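Missing here: one protein chain of the complex. Every other protein chain is in place.
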Amino acid sequence: MTPTKEPTGPLSALREFPQNIWNSIFRNPLPSTDLERSSTSFTNFFLHIHPVKVNRNTLRPAYTMGLGLMATFLFVILVVTGVLLMFYYVPSTTQAYDRMLDLRGTVAFGIFLRNMHRWSAHGMVAIVFLHMCRVFFTGAYKRPREFNWILGVLLLLVTLFLSFTGYLLPWDQLAFWAITVGTSIAGYAPIVGQQIKFVLLGDTTVGQEALLRFYVLHVAVLPAVLVLLMAIHFWRIRKDGGLSRPEKRPAPATDAGVVKLKKIYGLQGFVRGPFTKLGNVPDDSVYSWPNLLMAELFVFVLTISAILVVSLLFNAPLEQPVNVMHPPNPAKAPWYFLGLQEMVSYSAFWGGIGIPGLMVAVLLLVPYIDRGTAGVGRWFAKERLLANTIFLTLVILNVIFIVIGTFFRGPNWSLVWPF
Amino acid sequence: MTVAPPSHDKPAASAEAAMPRRRMLAWLSGFGLFASALLAVVSDWLFFKPRVTYGPSARFAIGKPDDFPPGTRIARDVERVCIVREGNKIAAISTTCTHLGCIVGIADTGFACPCHGSHYDQDGNVTGGPAPKPLPWFQVSLAPNGDIVIDKNAPVDPGTYLTV
Partner (left out) sequence: MRLALAVASLVVLVVHGVVFRNQFFHEWERHQTAYIEQARSLAKTDRERTDLDARSPRIEQIIVSSFGDTHVDRCTTCHLAADDPRFMNHAEPLKTHPYSAALGDVQRNGQWERRHKFSDFGCTVCHDGEGRGLDTFYAHGQDEFWPDPLTGYVTQANWRKDFSPHLKGNEYMEANCAQCHTEEGFAGTPHVNRGRKLFYAMNCYGCHKIDGMSEGTLGPDLTEAGKKFKVDYLWESIVEPRANLDTSFMPNFHLPQDDVEALVIFLKSRRGVNFAETSLDRYKAHVANVAVVIPPGTAGEKAGEQLLGDRACTACHKLGDKDGGIAPDLSYEGLIRNEQWLADHFANPRSRVPDSIMPAFRFPADDFQKLTAYLETLKTPPPSNWDPQTTFTNLCARCHGEKGDGNGKVAWYIDPSPRDFTKQGFMASKPRARFVASIQEGVGGTSMPPWKQILKEDQVNGVLDYIMKNFARQIFVEQRRRNLPEANPVAASPESINRGEQIFELRCTGCHGRKADGKGPNSLDIFPHPRNFRNHWFVESVPDKRLFESIEYGVQGTAMPSWIDMLSTNEVGDVINFIRSLQTKSK
């Protein structure tokens, strides 16, 4: 290419400054043609996570309810608020609680940031769990998505572990005894239980070593693992051909909400099948730009406004400073482990290790046991009645145990009436 | 390092001679790296397992036998242990309640926990309250300089005594 003959003196360079800077960063125009819409997936760093086109069903709120996106956005909020909190928090048994008081008292937006972090954390555990239910009930773990389901189970465990490690950091009575109970449950594992507890806590009891190790896990190791698993999880979605959907779908009643476009430049079209498919079969896909992006944006706004409102209205708890001589009665684990604690009160091994272990094993094995491909992409498909029923039962049982552990257990773990 | 250029008259033969050598080198490299990775993994486990902890030591001296007259039960709250002496036999029973970790006090009938009402008999067996397990007994030994040494990392069967 020959250079143009335009004058390139300093004056003209100065005049063209803004244009040149803008153009050097944003080299492609805001899409206005189909070609441009398609190319957003490979001309923008952040957007290349999107396929060029997505199936219509993927964007249906009633299908996914945006739970996966919500979990991701909650994680983003957690990382941002978490890093901000890191500027003021010190993982020392003598300083941690005072720092929490400072965050509450003197740090600008300290209360608010901490609330956001706390409620996003609880929210993420709940949303991740609901997301898992959604995936199960729509049969989206079946072939070819088995490994993605495995990744999801791992993501669930890492999320729980992240929440657990973060729970200790305020170093108040709530934190200390919850983690004491939680790690005691872990110690019930046969043979390796005590060893694992020792390595986790760095000592025989919860103390400075445990606080330091939990801090490192919480801010560095587990987020890195989570991000890695999330990246593979999203990659897998793309490779599996996008989200699951029913096989055949009647023509939609209305095209409202979908931006209709003339030409179709689907990458998958180039890769997977012959051109002739285009236009010959009902095309259920829509351009990612702007439809998927709008959906994501909407879910993000929904998530963050919910978190903002909740953070404004409710303060994260901070109880008395740690008093090793004074266990509260009852001492309760974080809510997502209360189901376990309830079960432990019947049998230490089965409640703490046996049943949870079995549950995780079953979850991991489900896609390899349930091989039928009927009913994928629909909620509560009749073809999957057995699987759905079993899963729903387990879910409800878990919720019941958590509810009992939360509201119906009092001093000495005796049954109490909460009202 | 120089690679000898393959001789032009016998390319096939030298290519075949290179194969076992190549395979061996590949195997050596693989072995070296894999074994290193294995060592690294084992080292990680060693790294994470603490070799010292900073709390009070689990093994400590508690005094001389003469400090515990026969027929007495003396509780040491700091060390969370009760020294029982019957005649010339000494034992150490934990005073950490097995329910949620409070310090139990000596009662007429044995031990009683002020926090949630657990009761134990003279030997530490549970007689009431929410405690799930009996109070453990610890190994008692005699140090060369005459001190009684308790090892809380070494639980022993209830009824095990040290004869002094």
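In order of appearance the chains are A and B, and numbering begins at 1 in each one.
Everything below uses one rule, namely that contacts are C-beta pairs under 8 Å (C-beta built on N, C-alpha and C of every residue); 3 or more make two chains touch, one makes a residue touch a chain.
Remember, predicted model here, so these are calculated numbers, not experimental data.
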Omitted chain's touching partners, listed by label: B
Residue of B:Pro56, B:Pro70 or B:Gly87 touching the missing chain in the full complex: B:Pro56
Contact partner of the left-out chain, one of B:Gly32, B:Gly87, B:Gly128 or B:Pro155: B:Gly32
Touching residues (missing chain, whole complex) on subunit B: 1, 22, 25-26, 28-33, 35-36, 39-40, 42-43, 46, 51-52, 54, 56-57, 60-61, 64, 141, 143-147
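By our rule, only the chains that are shown with their structure count from here on.
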Gap in Å, rounded to a whole number, between the CA centres of subunit B and subunit A: 37
Residues of subunit A defined as touching subunit B within the complex: 177, 180, 195, 198-199, 202-205, 207-209, 325, 327, 329, 331, 348, 411-413
List of subunit B residues in touch with subunit A within their complex: 48-50, 53-55, 58, 99-103, 115-117, 129-130, 132
